[in-house]
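What you see is the complex with one protein chain gone and the rest in place.
And then chain A:
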């Protein structure tokens, strides 16, 4: 459900939703979510001073808290 969340949010923000790729990597104590978008869309998921990225992470934190997990979102 966290993968879905990041995917839906990213698709709603970018101009090329078909190029959004989200990978979920489970580790011992945490989950890593990798978000890939088209190079032209990078700004749309990061934002000025990372404001958009921060907002995405804030929402993912809600999902993570509900699952009692530590989640890291990386934009690559």
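Following the convention adopted for this analysis, a contact is a pair of C-beta atoms (placed from the backbone, for glycine too) under 8 Å apart; a residue touches a chain by one contact, two chains touch by 3 or more; residues count from 1.
Heads up, the rule we're going with is that contacts and distances are computed from a predicted model.
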Choosing from "SoxAX cytochrome complex subunit A", "Carbohydrate ABC transporter permease", "Thiosulfate oxidation carrier protein SoxY" or "RNA-binding protein KhpB", the absent chain's UniProt record names it "RNA-binding protein KhpB"
Out of A:4, A:40 or A:74, only one touches the absent chain, namely A:4
Listed in rising order, the chain A residues that touch the chain left out are 1-2, 4-5, 8-9, 12-13, 15, 44, 49, 51-52, 54-56, 58-59, 61-63, 65-66
